[in-house]
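Reading through the structure tokens given below for one structure.
Left out: one protein chain. Kept in place: all the others.
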Amino acid sequence: MPGSKALHGRGPLRSPWLGNCRVQVPVTDAPRKRRTQSLGHYGVHHVQGRNTTTASNAVTVKYIARLAGQEMRKSLLQRRSVFPVDGEITVIQKPGGGKQVRTARYPAETHPLAREAAQNAVDPVRLQPVRRSAASTYKQSVALASCGGYCFTGDFYPGGASYALPVTRQRPHIVQRFSGEKVGGPERFGCRRVRHQRKIFDKKKAERLSYSGCFERHGSNLYVSVSLVQGEFDIPRYPFYTHATKLADMRYSALSIFLNGLRGNQSWKPAWREPQPKSHYDVIIVGGGGHGLATAYYLAKEFGVTNVAVIEKSYIGSGNVGRNTTIIRSNYLLPGNNPFYEYSMKLWESLEQELNFNAMVSQRGVLNLFHSDAQRDAYTRRGNAMLLHGVDAELLDRTAVRKMLPFLDFDNARFPIQGGLLQRRGGTVRHDAVAWGYARGADQRGVDIIQNCEVIGIRRDNGRVTGVETTKGFIRCAKLGLAAAGNSSRVASMAGLKLPIESHVLQAFVSEGLKPFIDGVITFGAGHFYVSQSDKGGLVFGGDIDGYNSYAQRGNLATVEHVAEAGKAMIPGISRVRVLRSWGGIMDMSMDGSPIIDRTSLDNLYLNAGWCYGGFKATPASGFCFAHLLARGVAHETARAFRFDRFERGHLLDEKGQGAQANLH
Amino acid sequence: MTSYRLDERGLIDRHTKLPFTFDGKHMTGFSGDSLASALLANGQQLVGRSFKYHRPRGILTAGAAEPNALFTVGRGGRTEPNTRATMQELYRDLEAKSQNRWPSLEFDIGSLNSILSPFLSAGFYYKTFMWPSALWEKLYEPLIRRAAGLGTASYERDPDAYEKCWAHCDLLIIGAGPAGLAAALAAGRAKARVIVVDEHAAAGGTLLWETATIGGNLAADFVTQTLEELRSLRNVRVMTRATAFGSYDGNVFGVLERVQKHVPEPVSQKPVERIWRIATKVALLATGTEERPLVFGGNDVPGVMMATAMRAYLNRYGVAPGRRTAIFTTNDSGYVLARDLESAGVNLVAIIDSRAGSTFPYGGKARVLRGAVVTDARGGRLLSSIDVSFGRRSENLKVDSLAMTGGFSPIIHLACHRGGKPRWSDERSAFLAPETTRGIMLAGAADATDGLAGCLANGAARGAAIAQELGFRPFPFEPGIVEGDVPAAPARPLWSIPGVKGKAFVDFQNDVHRKDITLAVKEGYGHVEHAKRYTTNGMATDQGKLSNINAVGLLADARGVAPAAVGTTTFRPFYTPVSFGALTGAHTEGHFQPIRKSPLHEWAKKNGAVFVEAGLWYRSSWFPRRDEATWRQSVDREVRNVRANVGLCDVSMLGKIEICGKDAAEFLNRVYANAFLKLPVGKARYGLMLREDGMIYDDGTTSRLDDGRFFMTTTTAYAAGVMNHLEFCSQALWPELDVRLASVTDQWAQMAIAGPKSRTIVQKIVDEEISNGSFPFLGAKEVSLFGGQLRGRLFRISFSGELAYELAVPAGYGESVADALMEAGSEHGIQPYGVEALSVLRIEKGHVTHNEINGTVVPADLGMGKMVSATKQDFVGKAMVSREGLVSPDRLRLVGVKPVDPRASFRSGSHILTKGAAETLENDQGYVTSSAFSPHVGSTIGLALVRRGPERYGEEVVVWNGLSKEFTPARLCDPLFVDPENEKLHV
Amino acid sequence: MASLVPCPHCGMRPKEEFTIKGAAIARPGSHADANEWMDYVYLRNNPLGTYDEYWHHTSGCRRWLVVTRDTGTHEISASCDVTVAVKTGVAA
């Protein structure tokens, strides 16, 4: 079968942007080393295959380019049969022209420009380099490409060294970064001008490089994926993007679904590769859950670190990212937590467009009910803390809650509802899709996701980690990041670390499918219960942890009953709804209820743990901040409070005020 | 509509007709029918629409795995969506409605989705609906949500009762089929405590439609006899309509008993459903097998049915599946059905046997096509024909009903709920139960035993062996000779049928078809868990009972590996869905949590109290008078009256702990941060209890009644926690200390009598002299009351800052004593006051409660740093309280706060910002912990935790409440608003 | 376990009668240094496998117990009164 060949690395290279390039130069060790050096931080992506004809040293770099100028947009629109242009297009003036940046929003199909463009083919699409992240010190994205013909051009600035590729038709342009992307938190990007980068044109080197690539559009960004394969190989004699189906493989859109549908859905390609581990990585992340995959994704995308492996003992997403109640919110109280979770929320809000994967981020609101004056005061304090940080919050009284959710128990309740704290931007996300989206995004950027590979030891030398022993052998790494959630203590103990963490089981549940019953997320204030309804119709709900240390991913009936009691106390009408399934996740309950994203006492060992049962909503920011820490060695601004030594020093982050007892958080 | 009722056959009572409606259509069934059998008897084969494509669907099974025939039953608060017609017993006037169709079952607009199906492949929604992002919540998602889901639930309150029950036994047998009944008899006769549960209305399992005889008796008669004997045994309990839904730690099984789901109108004395938690020494799973569907095109067209189901409808309910029937089989069981169909006079057209080499000695009339497969079933709302392919030939057969059997998989869910991994058996092409799961054994078909005789013998042997193992003397049980049974040897698996053209469904309810599975593999979601999550296969209400095994087979084929390498998804509770109502039991509405009442509750009630929930207690909030329009008026009056005259407040809910033993003082010295060793007898002292991390846990006063006896009070909220903590300290930390603890919270009714006139009033009922000289501030002693009628405990402590007493009397006398105090105080203007006034009084004095002691403050934060003993060698919290972060001068510390303009007010939970500072979290200076209108000060006052607070008295700040858009200029001040020198306490 | 917990005084009891505190570890003596306290208050071995935990039979005999449990299987291998545990060194 075609699938299995690809999975096992036989046949043509499957990296989506490598297309069907055939590499003709066998790999030897010596030149690989040299090339690694010459290519600096990007490292060399060693693709190992069983068939020598496919072995190659490939450099995979991903660029974000931007359309510049009117004719470029037209040109793009004209090719909309292959580019799924149906949303927002940013028009950026050419450098030297006006300084205005403006955004036009329109569906391509309906806009007159689109129709016009469809009739007038205009010459080359010119792609403009942009600096990806204002905060980034890695000049990863200052690249340049032109694709009117069949070639890209580009500059690479890895770690200070620069290389240029031959420019065939168009001269490069440098344009400004558009400020449309709001990352939020303290790292709000302004409209910045990217400094014109010094280019070193090393013709000798450049000529030896060949490349292939494809377009991807994310919001107002046009991405160009470039893969460089060293040596000679066949480049298709036609622009790759004329292959509609091939593009559709890579890009997900209504169009790609349509085109694939017409072809009997035979052309879809794997969402991620299944590589064998390399012998060395710049960064190894232990844990292929949401946090680990997000970390790898942001490492590659934001910080230019692509020689990364994510090591997962089971299948990706087999941990808590695939077994939670899918809630996202940023209604946190403490200044050490609130900006972080809000940053996460901002990342959620642009996640799907960024990942080109619909994770069904659905902001239908999160309402925390309160039933007493003391709870109202606590929510007032929390809501105000949110507002002070620019997070949306509303305090509803009983009447307002009743108007919004008339089906709650307002008449016979043991603890009558007095009101609620509402965050309208809170909501739910399809949890599995988060893992898959990040995995796909990371994989596309060259990250190796290695499943069914369990870490069984951490090799150390002189206060540094040298690599991990796994069920697939020893793998060296320059830096090791642990993102093992409920198994953090076990993994950390391999490096001789003891953590302020206990692993506890938290159960979650789903009911049979129902027609729309509950719109947003509601949490009960007089018991342990929270509920939302999935897009499939099941009520997804949960309660408190079972309370005892456990690695078993399953809980107890007493807790199930406890949760159901609270559920019916909140919504009497739920009585005859049937619960379909229960499951358990292992929570890394920290001793103050807040996470740790920090270095450890070992030089190059980094820890991301202690998420208690709030890890899912934190996934994007956790990944981003952990990547930040791994890449730069310093904490991201929003994660500064998540220090390992806070327990020792007494700077605790205890939202609930429960103290050093893990099962109370 | 071709299915029909036979004139005879079956275990139904043809004399008792039961009218019912389906989608408003009037129909009639018989007593003993299931809703499904009654529908089939009425020729109603189209029963539902599928989830995604809205394809017409018919009844597929006769049991718990039914994916299609899900109806909404009942109305109003009794509306029950997604009820499986196969498990629902028919009752008079039952109302059933089909689901997920619009406008009607016959004409469903949603079926257009079927045409779009190429574009609705597995996981299509992950690839689209991303642009523009704002439309997701507004357009795409609501459409998806409306299209998804099954039945519609009611928001109405459920009128019926539920309950929970425990049971304990030696042997729990799950499944009352041949193996279960045999095991029950064997173990029951041996005198073991046995509970048998079966999910169906009648015990018997497959015996109810078995045509073989046992010991010369009809199978059904064997069931009757066995049950009779079991019911005669005191140590055996047989529960029908009882589904074991989960297996939990400690060998506890969750069982759902449907007590009144089969009656038109439940009686109110009984629950409609009851959850049993059964703790058993050994559980025997005699759960039988699940028959596997075959994955051919159109295998979901109404008229296609599982072979065993067809046999059950025929033999148990007397319903024929159609006028022209065919059987598509992979094993010998198809021929048994053929025999039964023909004996019932059903026109059997053909038997399509996938095995070319089958040699079953079939003697019937139907054509037998060996080495043949059904590739496609045709028809819209009813099966019209099937395409049969054999060798290179293919043929279209006109049939209106088709039975399919792909073999049998043991039902092993409960054996795997506790984490056991099922084992793949190549021989049976099925997963078998894990080798060892403590306390769980299997019997009969679930244990991979073939044939009726085998199952009976196996069950009997298991029952006897378990009884013996548990120490009972075994009692032989021989089930008798079985005749007429055809043991079906394991089927060779047939995962992929070549030549299929139409949609071949794997998960019927979730509309997952064969191509979805292969697509998942193609896209990299080939792991069995990924495939499940990506395609939603196995996530339907049947939890993959029918679909999982075929999905595993197809995944194995697509990946080119063995099914064993694919593995299976995790079996998790529940085996079948369980209602919230049942899981909740009686703990609903007002009974959600117990009610705890003060001994002075009735006193407060007759004095007009408005009550508020405080934990499980009801406390009196305030005592309104007729002329008062708002609660504030009442509270202001109560506060003023305490400061001017005297008030009486019920403080019985405070935790009260008696601490005895010769080391009691040393013990207290270790649990409190401040010193207690030298507290004199007859004195009370305020104590601060820390957690081991140095934060304040609770506060309260503790009095020394005599040398070795102390009386501690705790806050209401932390009473239970403090008791647990003290027990931990005495039992786990310092068992060497001679300390004994007794909770006496409920023994005493305690009332605070506060105000300048309190002494006069208290003296009226206390026999001893209580002048300031003889009973000064912080005095504590036992007193005689009413001329020796009663003994109580009197404490001169004050939360209000006024001259005040707390009087404790035995709870039963509380109300009478309170009445006496009211009477004694009437001439001095005594009034009851509630927690609201209590709160105002304490805020005026800067006294803290758990509003301030919120688990993140250390004593120094509240200005009580000096209380923390520097000299004591050890006390809980000593080691950690001096950590850098906890002694930082930058911490939030307690201050008072007052609005600049007395007419202005603010609320608790508001934050404090430096005047003129930007409104950002970085500039946050703290927050208001408590606030109230103080009649004494004449404005709102508050307590706040503010960065470097006490250094900032006099500073103007903004009390920031963005939630209510109130930004109140205010000034920080000393938290003592009333009587700063505490003179009133000592008068 | 955890559905039913053996109380050495009361026999098998449902989980809901108990309160769980966490790792059964010995409290440092009064002269212990900061590291020992850090270890006691915050750091946990949190193993997969056998684990000693403090359980309180709150709605029963109100004794604190040391329950020895496997965190992977939930099976309880021992349960004894805390004073017995302290004496025999289980919780030390």
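Order as written gives the chain letters A, B and C; numbering starts at 1 within each chain.
Just so we're on the same page, contacts are C-beta pairs under 8 Å (C-beta built on N, C-alpha and C of every residue); 3 or more make two chains touch, one makes a residue touch a chain.
Assume contacts and distances are computed from a predicted model.
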Candidate names "Dihydroorotate dehydrogenase electron transfer subunit", "Na(+)/H(+) antiporter subunit C", "NitT/TauT family transport system permease protein" or "Sarcosine oxidase subunit gamma"; UniProt protein name, chain not shown: "Sarcosine oxidase subunit gamma"
Message: Among the chains you can see, which ones touch the chain that has been omitted?
response: B, C
Statement: The one residue from B:A489, B:V612 or B:V744 touching the chain left out of view is B:V744
- request: Just name the one of B:T152, B:T211 or B:S816 that touches the chain not displayed here.
  value: B:S816
- request: Based on the whole complex, identify which of B:Q593, B:T760, B:T914 or B:S964 touches the chain you can't see.
  value: B:Q593
Statement: Residue positions on subunit C contacting the omitted chain are 4, 9-14, 16-17, 58-63, 81, 83
- request: Just the residue numbers, please: which parts of subunit B touch the chain that's not shown?
  value: 163-168, 193, 268-271, 277, 279, 586-587, 591, 593-599, 602, 617, 658, 660-661, 708-709, 735, 738, 740-748, 764-765, 767, 785-791, 810-817, 820, 823-824
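Definition applied: only the chains that are shown with their structure count from here on.
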Task: Just give me the whole-number Å value for how far the CA centre of subunit A lies from that of subunit B.
output: 33
Inter-centroid spacing, subunit C versus subunit B (mean Cα positions, whole Å): 26
- prompt: So which stretches of subunit B touch two or more other chains?
  reply: 248-249, 252, 277, 418-419, 692-693, 880
Statement: Within subunit C, the set of residues that touch 2 or more other chains is 2-3, 14, 21, 34, 41, 73-74
- line: Per the touch rule above, subunit B residues touching subunit A in the complex are 51, 74, 77-82, 118-119, 121, 124-133, 136-137, 141-142, 144-146, 148-158, 162, 164, 246, 248-249, 252, 254, 275, 277, 417-419, 515, 519, 521-527, 529-530, 533-534, 536, 539, 541, 543, 558-560, 570, 572-574, 577-581, 583-585, 587-593, 595, 612-614, 691-695, 697, 850-851, 854-856, 880, 883-887, 907-911, 919-924, 927, 929-930, 960-964
- line: Residue positions on subunit A within touch of subunit C in the complex are 489-490, 493, 498-503, 546-552, 556-558, 562, 591, 647-648, 660-663
Message: With touch defined as at the start, can you tell me which subunit C residues reach subunit A in the complex?
response: 2-3, 14-16, 20-23, 34, 38-39, 41-48, 51, 53, 69, 71-74
